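Since the structure comes first, as structure tokens, the remarks are kept for the end.
Note that this complex is displayed minus one protein chain, with the remaining chains in position.
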Amino acid sequence: MARLISQSDWATPMIVAVSLGVLISLFNPAFLSTFNIQVLLEAVSINVLIALSQMVIIAIGQMNLSVGALGGLAAVIFAGLMEVFGLPPIVAGALALGVGLAGGFLNGLLIGLTGISAFVITLATLSIFKGLNLAITQAQPFYEIPDAVKHFGNATLFGPFPIIFVPAALIVVLLVVFFNRLPVGRWLLAVGGNAHSAELSGISTAKTVVIAHAISGFLAACAGVLLVARLQLGQPTIGDDWLIMSFAAPIIGGAILAGGHVSTVATVFGVLIVAQITQALVLFHIDPFFVQVVLGLMILAAVSVNQWRELRMQRAGQE
Amino acid sequence: MSLVTSDARKPVRGPELMRLLLTNEFGLLLLIVVFGALFYSVSSGFLSSFNLNSMSRAAAINVMIGFSMMAVIATGGLSLAVGAIGVCSAMVCGWLLQEIGLPWPYALVAAIATGAALGAINGMIEVKTRLHSFIVTLATMSLFFGIMIFLTQAQTYRGIPASFVSFGRMKVMGLSATLGPTLVVAVALIVLYNFTRVGKEMLAAGAKPQAAMLSGVRVGRMIVLAHAISGGLAAIAALLLVARNGAAIPSMAGQQGQDWLLIAFLGPVLGGAVLTGGKISVVGAFLGAVLVTVLSNGLLLMQIGDFWLQATLGATLLLAVLLDLARRKFLERRAQ
Partner (left out) sequence: MSKIAFETRSVSKFFPGVKALQGVSMQMRGGSIHALLGENGAGKSTLIKLITGVYRPDEGQLFAGAEPVNFTRPHDAIAAGVGVVHQERNLIPRFSVAENMALSQLADRTIAPIDYAALNEQAEPWLDMLGLDVEPATQVSRLSVAQMQMVEIAKALSQQTRVLLLDEPTASLTPMESKALFDVLHRLRDDGVSMLFVSHKLEEVKEICDTVSVLRDGVNAGENIAMDNLERQDLIRLMIGREQNDAKPRHGRSGEQSVALELKDVSTSLGHKGINLEVKRHEIVGLYGLVGAGRTELAKAIMGAAAITEGEVLRDGQTVEIDNPTDALHGHRIGYVSENRKDEGLILEHSVLENAGITIWRKSANRLGWLTGASVKKRTVPFLEKLAVKTPSLNQTVGNLSGGNQQKIAMAKWLAAGVKVLIVDEPTVGIDVKSKAYLHELLHELANDGTAVLLITSDLPEMISLADRILVMDEFVIKGDVKNTGDYKTMSQSVMEHIHHTEDELRRAKAS
């Protein structure tokens, strides 16, 4: 058992996350207050979706700059449909998620069919999605959010567990199954690990790329919709600051940017680590802007460690 | 036997002219003229002295931002941190002017040096860790911007000397004087990439690092240098913005400077730069950024709405790369 844990991908991030929590609460017991844990879990619930949205693309060895723009677009569509057209939240939510799926599908299609780098394509679609967002909202938030949605976004199930934790947890479970048990999930990892070899075995790279981006778009939209519920507001600026976060958590969780190796559970712990540090800075009255500095440093440190580990593993394999 | 020199001596004017007309740069020039005419026909205000002035000022800045990215693209990398570096440099300038009271020429030099130094840090991290420039600059973007906000407490520096601000508002032959530094930099870059060892070595290192290394090029040094140049140019772009706004504002390039990203790529990519490195066009990047400026300005004038503009620019980038792909496929097929 001990060996199983030490060899698993998520052991290190888990240990770091837990010890971080213990350390912070030793210095400031308020960290473990019900309210604080609730705030933490709320942040984690949404950030997990953002991180997973990027992780799916890292799995195939690409990147998606449009995660935030797509999530933001889905968010304002969700809020707008309810305010302007008075659609019931379920319908508006489904349409918003559909937009996310379609946007991701478009990304995948453009990359998979043309072979142009994902960076350039998603930079272009980032602007298109953001532009649509601003054109729809005229940079003004939608305020009229139904009470049911507000309740969904802010109420707790029991103790400190927010309701929005449920969909996030459900998606995490689904993705764990997807990447570990379903052939289509394995396609993503196979293409990321060795595209040439995957293609030789009959796995279509183009198809796999489209699937990955569609899932990424869907997850980004989920995050956007949940954020509207939590903020009780259809903010046009939703998604503007997601980029760093979306890369930080998977990388801290040990994802290899070259593709082929991601771990959903480790990414969840990555999100937890980031959220705890953010929370701690607030608790200790440290300038919140400092979070950015810490995030930047953590990304650099984590990629260096991952790369070093990968090199060591390759060398061990050769001997 | 050898045809090496015979061709150069033979004056073949027809095909030469033809080749010139088929270049990317000429295409861009044509598009600028076509769109300019189109916008003028819709709204005569397009060529009003007020609009020409504001358009040329925007172009000066956009071109410079594009150059900043182009310097890194030349070595096969990219930099997400151009905006963050630009803003950091501008804030250094603002601080030196307002808090220290340094004469403005010194403050400008210090700001540009700051930009170059921050760029060099990117380059050094990239070379030492062998990580891709994307992830390095993603992290440093957050890092640089965060430190800057932390140090300045997100305050705006308004103590910019009048002489500097008036330069930002000065007109020369109906165009903004800020085009001056941009043109100087453009010429300097043309010289750098075509007539200096360092420029040529940077391109060689970008095109094929292994081959360049075995031919005596210090590839690592070239990458650091390219990032330093990029940082310096980002600083100049931000200073032009300071001159225009009359203040150094932390949010002048949006969240962590990310608002510059699209325009930074649009210029070089429209101009025909190859993102894998080794091929760039200074004139192309210049014209590309001018085209983008004309488009933005014209669309605003036609009251398309500020908000559709960004979507249009994104679509332009998409269209540009797709057209480029189609063009290359066509040329390949013809070559066979």
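Think of it as A and B in the order they're written, each chain with its own count starting at 1.
Just so we're on the same page, a residue touches a chain if its C-beta (ideal position, glycine included) is under 8 Å from a C-beta of that chain, and two chains touch if they have at least 3 such contacts.
Keep in mind it's a predicted model, so treat the numbers as computed, not measured.
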**Prompt:** Among A:Ala198, A:Leu231 or A:Val294, which one is in touch with the chain left out?
**Reply:** A:Ala198
**Asked** Among A:Ala43, A:Val172, A:Leu189 or A:Ala280, which residue is in touch with the absent chain?
**Response** A:Leu189
**Request:** Write down which of B:Val127, B:Ala154, B:Met213 or B:Ala315 is the residue touching the left-out chain.
**Result:** B:Met213
**Request:** Would you write out the residues of chain A that touch the absent chain, in ascending order?
**Result:** 177, 181-184, 186-187, 189-190, 193-194, 196-204, 260-261, 313-314, 316-319
**Asked** Mind pulling the chain B residues that touch the left-out chain?
**Response** 1-5, 7-8, 191, 195-198, 200-201, 203-204, 207-208, 210-218, 274, 278-279, 335
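Just so we're on the same page, only the chains that are shown with their structure count from here on.
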**Request:** Give every residue of chain B touching chain A within the complex, in rising order.
**Result:** 78, 125, 129-132, 134-136, 138-147, 149-150, 153-154, 254-256, 258, 261-262, 265, 269, 275, 305-315, 317-318, 321-322, 325
**Request:** Would you mind writing out the residues of chain A in touch with chain B in their complex?
**Result:** 63, 110, 114-117, 119-121, 123-132, 134-135, 138-139, 240-241, 243-244, 247, 251, 257, 287, 289-297, 299-300, 303-304, 307
